[in-house]
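Note that this complex is displayed minus one protein chain, with the remaining chains in position.
Up next is subunit A:
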């Protein structure tokens, strides 16, 4: 277990350095890292500190958030097909961002887009909690999440539909594909507090999720407060996924596939899956974000498109394996 965590951490570290030294400027890794750390006020330091460093940091924040939230959501719902977007956070965050793009708020205010996305996530999760009720089980939470996701999706389409400005519509489409290109340290500072808060909340869930292996009744009798688990899960997921969507757009499949891949390696115990899945998510998004720069450097291949392209076949493979095991 500790070996797995160490290996994943080493992988994240290596990919982080790789992400920092990869770029169109074509500078050697040693030179670029020296410029990053020492700083000589030259253009290279500027490139490293203002372009590559925020991109790599955001990949770690977003990836770890999606992996952690996915593992927590699957543990809570006791379903390997659950993913963090299930409770409607990513849909409503996207709606907030789209409104910011459409109204021009994103252009007039440098932090307008992430701010509106966070506001959207907050409003969405508030509605989900109000709909699901304080005592309801996991089923009402899923149903409320589906309803809010559908509503947010419909409203997003409505904004696109009525958009008088084709450029705004274009921008919205591209933003919704999810990307880490051209992000600045500002994005890092906007996402960081919500991300850290969400991580702290989700990290406390291990014990409750372990107990839920035995079902809701047995978990309650083991002294686990299901209400608190649910509230912590929803608040934590809303914080991390809201922040991730606000700075990177919609990046699918990470929260679904990463916990699924790592589960057998941690003996399927939900509490052990949380840290492993966070590191695995960070590694996957770092790797995918390097891949989009290597595969089509000139065409701005979107990160969310790549994760879906890679994630869907992996998921199909997992389904196939599960089917064989069940037979």
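Assume a contact is a pair of C-beta atoms (placed from the backbone, for glycine too) under 8 Å apart; a residue touches a chain by one contact, two chains touch by 3 or more; residues count from 1.
The rule is simple: contacts and distances are computed from a predicted model.
Per the UniProt record, the absent chain's protein name among "ABC transporter", "Putative NAD(FAD)-dependent dehydrogenase", "Cytochrome P450" or "AraC family transcriptional regulator" is "ABC transporter". Contact with the undisplayed chain is limited, among A:10, A:109, A:173 or A:268, to A:268.
Checked against the hidden chain, the listed residues A:200, A:214 or A:295 yield one contact partner: A:214. Residue A:222 is the one among A:107, A:130, A:222 or A:319 that touches the chain missing from this view.
Summarising the interface, subunit A meets the missing chain with residues 78, 204, 206-207, 210-215, 217-218, 220-225, 263, 267-270.
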